[in-house]
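Before any comments, here is the structure.
Every protein chain of the complex appears in place save one, which is left out.
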Amino acid sequence: MKAATNSVSFTLNGEKKTFATSPDEKLLDLLRREGYRGTKYGCGQGTCGACTVIMDGRAVYACLLYAMQAEGRKVRTIESAGTFEKPNEFQKELIDAGAVQCGYCIPGIVMSATALMETEKDFSDEIAREYMDGNLCRCTGYEKIWIALRRTLDRKAAADAKPAAEKTTKRSSSKGAK
Amino acid sequence: MKDPRASKFKQVNHSVTKIDALQLALGKDSYVGDLAPKDALIVKMLWSPHAHARIVSLDVTAAEKMPGVKAVLWHGNVPRNVHCTAGQGFPEPSPYDTFMFDNKVRFVGDRVAAVAAETEEQAVAALAAIKVKYEVLKPVFTLDEAMAPGAPVIHDEPEAHVPIPIVYEPKKNLVAHVNCEAGSFEGGMKAADFTFDETYETPYAQHCPIEPYTSMAQIASSGRIIITTSTQVPFHCRRIVARTLGVPVQKIRVIKPRIGGGFGCKQEILLEDVVAMFAVRTGRPCLWRLDREETFRTGRTRHPFRIRLRTGVKKDGTITAIALECINNTGAYGGHGLTVVSCSGGKTLPLYHCENILFDGKSYYTNLPVGGAYRGFGATQAFFAIESLMDHMAEAIGMDPVKFRQLNHIRPGEGSPIFAALGEGREGTPMTVGSNSLAECIVQGAEAAGWKNRADWRGKTGRYRRGLGMCCLMQGSSIPDIDMGAASIKINEDGSFNLLVGATDLGTGSDTVLAQIAAEELETTTDKMIVYSSDTDMTPFDVGAYASSTTYLSGEAVRKAAADAKRQILATGAEMLGLKPEDVHCEDAHVLNEDGSKKVSYSDIANYSLYQKNQYQIIGTASHITKKSPPPFAAHYAEVEVDTLTGFVKVLNYVSTIDCGTAINPTLCEGQTEGGTLNGISYALTEQYLFENGKMMNASFADYHIYSMRDRPPVKAILVPSYEETGPFGAKSVSEICINGPAPAIGNAIYNATGARLNEFPFTPDKVLAAIRAVKK
Partner (left out) sequence: MKLCEFIRPEKLSDARNALRKLGPKGMPLAGGTALHFMNTKTPGTAVDITRLGLSYIRQEAGAFVIGAATPLSDIQRYRSPRWSMHEICRRISTHQIRNVSTIGGNICRVFPWADLPVVLLAMNARMMIYTGKKKEDEVGADDFFASQPARRFAGGDLLTAVKIPFLKANHGFGSVKAARNAAAFSLVTVAALLELKDGRIQAARVAAGSAIPFPKRLRSVEAALIGNEAIPEVFRAAAAKATEDAKWCKQEGMSAEYIKDLAEVSLVDALERAAEFARGRTK
């Protein structure tokens, strides 16, 4: 690694971390250097999405962001999404739908979808497509990725709607809905 | 029409979960870049800024002294071993016209010199310190320039030659020439009521795998060279690197981990010789990853073609004559030039009945990016011409385009003189078509696309006009008599098996498909298979992933290896049960007698045979070569909307039917079809190489347009099964054919919307608008 002249501190997957870095090091290079290799290099130009991570709730291209821009922020990578024992729901749907072919685009797609689910309440096709428009895939034609996404979003929308529905049908009580 | 055997399958023809899907979805270390040691040196290449030049002098002394630099390679300090970079069987049907480094550069993006340094920054700085003097030569940028008498000779080096007796005339820039004739084309034209003579052009394109070319080499403690690389052809890689470096094959091990897509561009030995050389020179692990710009400019591409197609047709719909003349631009190096042009005829002309067929295929050098293997492999380009002209012919005789094809397409049990005449570089293999559900594909596709509502363009008005177009397709499955795949499979104590295959999974899921085939043959379940693939030390030989071979060729090798293991399991099971092998059978991972009263599990058999009595390792091994290349078939339908004021074309709906025989894994077959189709759609509409003095100017996804989730039209894949007797459990192939459809289907749809015919693509708005304006009602 080249001489590190600076350091940067940010919360990474829930843990506060401090890393040595240099002003022109990109976040992607720092992450991969520090062992977070689930975030991939696809173009280095902010066009393909293989390097998508979430910073302060927004999906961003780690290959474009300077590591120093992450100072004091909350960064999440694919490593935070799921494990062998507990893949997250969207990861499970992707696997079940046959949406993982070469898999290179998948971590980025999972992160963009995560940002969508955490930010929006309206999961219409139009909004979902806008959130996913920065993740390129050359293998799948997106068909099965979309099916897996739609299933996950529809289930989440139904789950989010439930407490409200239960509230109106339940008699008013101190308990209330979750 | 589903074959009755298909209903009995327990593992194949089921959408078993892809074996590696979980690890990939979690982002686990899987690809070359993830596996590189922390102390790997970074390799960077100095690329030629000139399209055609001699290197008059090259001084690396300053670069060698720069901080962090461990080695510099250039033509003056590496062996000069002429070879071909194409991943093909030996001896390759391609010219040996490449050196690791040469004293001449032949396209903008050709290799000049390379540096290995501790960091990328140091490597890039060292490149800038390399002093090169060029003598710029006159470049050749078009086929016409290449073919002109007295044209600059791109390959004037004395070493350039072809290893097999094929036509090769580098002094004329001619890389290949192959031709054949069945019947009499001239005679057939005389018998026609209508004749046609059209010329078509197809463009450059890049495969755009999301993982760029990446290779790594390190020296093992034994001193051997271990190459870990994103490749489709590990065994060809080993052989060609051995040749290029001048070391024995024995010294090299090639490992393919997971790779992030290939589509043909990684059927090439483009990086591995250099990383291996650096590892040898420095003793350190060396990692070379092309960035995206380099992938576009210096990586392999799809061969542009110029196609002259002449046909004759009778009023009753009989096609009396076809002359297909294809010329491809293979760029600065000749690998795949011959085979791509051969396939442009060999994998297309048998589709329709015709007694008089003439084929002529040529390949020329130019000083432009190099054509390589790209899904479809020449058939893609030729089908644009053929399927566009089919519509033209149908209209001349007043017949519906679907009906015209239904009348003329090849039927099950039929052959074609083209199968024997045109192979890949050699003569082909005579063949009659076995499985063929094309007729059903056409009907199902028409239904799904709403073909019966199609209206003629002449009645259409308004700014936005819709049209429906279709095409029929074929491809091949493996290269018969030439390519070989092998597998071995051994049992473990718990009834699991290690399946070792040379076959190469590029994300296609072949590890899974082959595991399903093995499990089906062995009467056990796919999850009992531990698949390890594509390691030249550990797995048996396989030519690699190309020519739509893996299911049909490697799959049959796997099935045979599994059958071999099964015989041993039956023998040992019988021994354990005190019965004769012919009185027992396998079922649900058990060996049992006829009425099931006596049985023993595979796990019991494994423990017995490994530890207890008459111990031996139950292991099955088999190789396979195919005797035919049974075509998959497809019918594609495209619905478009054309803005007649701007020329913008939008695909509203696309139906891809596919006859791949038995779909070993239906979901994966759909995935291949959906992905290849969308790739074909952007190839038809938005992908192009824009050049300035031979330099590709739009080398990023920002300027080279492929579709995102927001752009994509709905693509419906419809599997129409048939049963190929010669394939494992009835399978043929699926992965290439689908990319052939969109250019002609969309072209035909644009015609149906507006009356505008385009003979070249991509169908950019300016071309479409000009064609619309040229329409005479």
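Lettered A and B in written order, each chain numbered from 1.
Note that contacts are C-beta pairs under 8 Å (C-beta built on N, C-alpha and C of every residue); 3 or more make two chains touch, one makes a residue touch a chain.
Bear in mind that the values here come from a model prediction, so they are computed numbers and not experimental data.
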**OP:** Taking the full complex into account, find the residue in A:Leu28, A:Met68, A:Ala81 or A:Leu149 that is in contact with the omitted chain.
**Re:** A:Met68
Original post:
Touching the missing chain, which residues of chain A?
Top reply: 6, 23-24, 45-47, 49, 52, 58-61, 64-66, 68-69, 71, 112, 130-134
Subject >> Interface residues of chain B (partner: the chain not displayed) >> reply: 645-648, 686, 688, 690, 698, 702-703, 705, 707-708, 710-711, 764-766, 769-770
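Everything below uses one rule, namely that only the chains that are shown with their structure count from here on.
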**OP:** Would you kindly tell me how far, in whole Å, the mean C-alpha position of chain B lies from that of chain A?
**Re:** 32
**OP:** Going by the contact rule at the top, pick out the chain B residues touching chain A in the complex.
**Re:** 15, 17-18, 20-22, 24-31, 33-34, 119, 121-122, 207-212, 258-261, 263, 289, 291-293, 506-509, 667-668, 670-671, 674-679, 700-702, 706-710, 712, 715, 717
Subject >> Residues of chain A defined as touching chain B within the complex >> reply: 1-2, 32, 37-45, 47-48, 50, 77-79, 81-84, 87, 91, 94-107, 110, 129-130, 132-146
